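Report on the structure given below.
Of the protein chains in this complex, one is absent; all others appear in place.
Just so it is clear, A and B label the chains in written order, and each chain counts residues from 1 on its own.
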Amino acid sequence: MESELTQSITNNLFTANNLWMMMATALVFIMHLGFASLEAGLTRSKNTVNILFKNSIIPGIGIITYTLVGFNLMYPGDDFAGAVFGFAGFGISTDAAGLTSEYNVGYTYWTDFLFQAMFAATAATIVSGAVAERIKLGSFLVFSTLFVGLIYPMVGMWKWGTGWLDAMDVPFYDFAGSTLVHSVGGWGALTGVIFLGPRIGKYVKSKVNPIPGHSMPLAAIGVFLLWLGWFGFNGGSVLSADPGLVSLVLVTTSLAASAGAMGAMFASWTFLKSPDITMVLNGILAGLVGITAGADLMGPTSSIIIGFISGIIVVFSVVFFDKIKIDDPVGAISVHLVCGIFGTLAVGLFGDKAGFDQFWSQLIGVVSIGVFVVITTSILWLVVKSTMGIRVSSEEETEGLDLGEHSMEAYPDFEKVS
Amino acid sequence: MESELTQSITNNLFTANNLWMMMATALVFIMHLGFASLEAGLTRSKNTVNILFKNSIIPGIGIITYTLVGFNLMYPGDDFAGAVFGFAGFGISTDAAGLTSEYNVGYTYWTDFLFQAMFAATAATIVSGAVAERIKLGSFLVFSTLFVGLIYPMVGMWKWGTGWLDAMDVPFYDFAGSTLVHSVGGWGALTGVIFLGPRIGKYVKSKVNPIPGHSMPLAAIGVFLLWLGWFGFNGGSVLSADPGLVSLVLVTTSLAASAGAMGAMFASWTFLKSPDITMVLNGILAGLVGITAGADLMGPTSSIIIGFISGIIVVFSVVFFDKIKIDDPVGAISVHLVCGIFGTLAVGLFGDKAGFDQFWSQLIGVVSIGVFVVITTSILWLVVKSTMGIRVSSEEETEGLDLGEHSMEAYPDFEKVS
Partner (left out) sequence: MESELTQSITNNLFTANNLWMMMATALVFIMHLGFASLEAGLTRSKNTVNILFKNSIIPGIGIITYTLVGFNLMYPGDDFAGAVFGFAGFGISTDAAGLTSEYNVGYTYWTDFLFQAMFAATAATIVSGAVAERIKLGSFLVFSTLFVGLIYPMVGMWKWGTGWLDAMDVPFYDFAGSTLVHSVGGWGALTGVIFLGPRIGKYVKSKVNPIPGHSMPLAAIGVFLLWLGWFGFNGGSVLSADPGLVSLVLVTTSLAASAGAMGAMFASWTFLKSPDITMVLNGILAGLVGITAGADLMGPTSSIIIGFISGIIVVFSVVFFDKIKIDDPVGAISVHLVCGIFGTLAVGLFGDKAGFDQFWSQLIGVVSIGVFVVITTSILWLVVKSTMGIRVSSEEETEGLDLGEHSMEAYPDFEKVS
């Protein structure tokens, strides 16, 4: 009887934990609508169908490739796992134990899979915005499939699959993926933009011509949904419903987002002489990316500082990439790569793990993952470019990808500014 | 003391279960915004206020009629219930037991009511899209009230209220409502479209003129919110927070949605020669509707197959209904009726219950419910048509229902394409 009671109590906690993880999964899912809205809002209306198409397909690509190979590449378990590579076989399935707390006190096998699959898909989405308005649809889909199905999980395994970055004396730390998700996506975006080149008309001689996005409400809807989704992204990364830890993470996450908005408002108003809504929106995301690596390690003050710095960084980073003619229509590289790196290093500078040794481990993680993703995505872009081509014709780019790739318009009822 | 501990343990599980069911209720609620956005996006801007108006009123109509009679028609309990009809009286209320696990281990009486009420309202919403752009507002509201208040719960009782379909030797199976919700809504949509006739200009002689929707971002927002809502629609249909079962259902649901997107992309790109965003969006919904009847019975592979087939079906179904001049502006009949039927039959073809006997029971359910809903909605449409009329004048239809029915415009600031 005693042990029966104990079992029931354990099951109850398992039920609550798993419930939180399922809600976190739903919240991470809605980030895909956030990305779709943000990217559509920050680009021109002649490319909106194309953006929406990519973002509507990516969750499917992410979830299905993760089913086939990704999950088992990222979390090889004991079956076959080295320090840098492992694979637990094709497909997903579980025995009865996978449905109980024997599998994990925090979640079932299915919840584990789906939460991680939703994460995986976000990495591909990050690339989508940066390469928008000139990439061929088919080429993007091929890249995304291999990126999310192979590159993302292989490098993620180094830390979350208990690979070599996790096995260092002072383990690399990345709570919810400033590096493993955001900078991985960001590096893929950066190489993509380099292989593609800037949009027609963006840089004429030494002049930067701003190409404003077509709908600020869509952009704002996107960012709010991303903030909402981050409650699951970071909150779910606790991997249980632990009251103290999850609620701390939600507080640090929200404080960093808030301070990111402040930092970007301050920087754009002071240095760009205008309170720029796109900067504030990206500032919120910058704060969120920045806190992600150490959301469970920070107190309120550190969270505000990290968020505020991230918000300032993103403004200067956007200006910087334009200066070096890296054309990223939505600022994805600045948000996810630059602030992802900053956030990862911040674990060595602020909070419970601050110290030189940790900083050094963070740096090793940032650099090694960066090198791996730059090399692998470059190869991938190169192969795609030399086989399918990656850029639409200049006529199609000028006319818009909606007509060129989809023979449709996003807003057929409305007059466009010619 | 022993029994006190046991009671506390039971209460804790009840609290977690009920918590999940409340979250599922909230998720099903947000499907109404999904429908509103999708239907508005896939129709013309001159009818947007009208679409939004209908969708803003439907949840209220659904919830209030369900309070008055619907809940007690659908779940008559022991008070008065036959095989084909039952009624537990007017209004909702509960004693103290209704607030404890005595009522049900998974939820309180209030949670039960609200979850079911949110479901009911979705059935009316399905009709809304199909009859858009030409139905009189008042007539639609009268139809919806009677449809959701009487027809939906009376036929739902056959299965979920433990009526005759549930009492068959091999019971008809419909986990979350491919038939009971989606095809019921779909049949109501089909009869409505037949009584209304096609929109002016859609079919001229033997030619089908596409009438594109006015906002693809709205359509995409709608579909993502519907996918999100389906986490509650299917996940909540477990009727508890059971970790293994709910998490399986979320996985099968997401895999089917993903594969639905793939199937529709494949079919539209191959057969229609264009990667059509509206097809992909409807493909996601097709996969979701398709998996709904057996979301708890399938493994990953079956889920992917069901979703993929649903995604292909929806593309051909949309083309087919246009060929026979059934004018459904948003594809609701293809998504909810056709894929609802396929999904219901799929329970006999795939997964834990596959087999001829089950397939036969599924067919009985599909046909009997179809016959009942076609007859009752036809009578209802006929009565409404012969008393109030159901179609706006051709002048009003041409000018748009926003000015005609509401004396308003959805986007007064923007120039329209004439």
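One rule holds for everything that comes next: a residue touches a chain if its C-beta (ideal position, glycine included) is under 8 Å from a C-beta of that chain, and two chains touch if they have at least 3 such contacts.
What you are looking at is a predicted structure, and each value in this text was computed from that prediction instead of being measured.
Although one chain is not drawn, the whole complex shows that of B:Ser3, B:Ser93 or B:Ser206 it is B:Ser93 that touches it.
Screening B:Ile57, B:Leu150, B:Ile200 or B:Met388 for touch with the missing chain picks out B:Ile57. Annotation: of A:Leu137, A:Met154 or A:Val246, A:Val246 touches the absent chain (contact as defined above).
Listed here are the chain A residues that touch the chain not shown: 2, 5-6, 9, 12-13, 16-17, 19-20, 23, 27, 44-46, 212-217, 220-221, 223-225, 227-228, 231, 235, 241-244, 246-248, 250-251, 254-255, 257-262, 265, 274-278, 280-281, 284, 299-301, 304, 411, 414-417.
Taking the whole complex into account, chain B touches the unshown chain at residues 1, 5, 8-9, 11-12, 14-16, 18-19, 22-23, 25-26, 29-30, 32-33, 36-37, 40, 48-49, 52-53, 55-57, 59-61, 63-64, 67, 91-93, 98-100, 107-111, 113-114, 117, 137, 215, 218, 221, 405-415.
Simple rule for what comes next: only the chains that are shown with their structure count from here on.
Mean C-alpha position of chain A lies 33 Å from that of chain B.
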